[in-house]
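A single protein chain has been omitted; all remaining protein chains appear in their positions.
So, chain A:
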């Protein structure tokens, strides 16, 4: 009993700095934001009322949800393919996959966004090449729009989608796959009717992580969207720093946090946290 108590004490002490940091740097300031949303410019529910009626705010919300949904589907699908190779490939294939997964973590989000601008802009590599081989005569609009934002965000988020999938694929019992083949199922059929359904928790976890991350993206949409494809985080930034409309910015922040919180609550009902790593 004493050992148990002291273990618990030890764990609490180890966690204390993190908790203290979260409270001081996150929870406390956020309470301030909540307060602004009810008090600026005048006390009351006026800002939340504006959220429901303001066309601009609503179109940004809808765009954010749409982009996040598309990014989620594309990222999880791409990550699934990479993870299959990473977990079940030959040693050489695994090495290549691991390289592709880990290298992006070492490159700043800013660098990557500008990298995509260099590739996708009107005079970027892709348009220049396509024009040079005569495939197109006018440059394609690949950036400063939703397409550019989706490409940049997907590229950033794929590595994050990999880990929950890898965890699910690693815990899968190989004998079940053998059993499917032994019962006459082709490799394709085994993949779709057995392998994919058995990694369902990984797919859910991966999709939730990517979706939640996407909702709060700031740098990538700001650069690749070129101000034309504003997402919710950029809108908050604009309300706070450019038009002095702190109350509305705060209200949007509160709604975003509540929405993300609700999604996480749903996620943890279906997936245990340790399956996400």
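The working rule: a contact is a pair of C-beta atoms (placed from the backbone, for glycine too) under 8 Å apart; a residue touches a chain by one contact, two chains touch by 3 or more; residues count from 1.
The definition used in the following text is that contacts and distances are computed from a predicted model.
K.L.:
Can you match the unshown chain of the complex to its UniProt protein name from these: "acetate--CoA ligase", "Glutamyl-tRNA(Gln) amidotransferase subunit A", "Spore germination protein YfkR" or "ABC transporter ATP-binding protein"?
P.N.:
The correct option from "acetate--CoA ligase", "Glutamyl-tRNA(Gln) amidotransferase subunit A", "Spore germination protein YfkR" or "ABC transporter ATP-binding protein" is "ABC transporter ATP-binding protein", the UniProt name of the unshown chain.
K.L.:
Touching the absent chain: which residues on chain A qualify?
P.N.:
173, 175-176, 178-187, 189, 193-194, 197-198, 200
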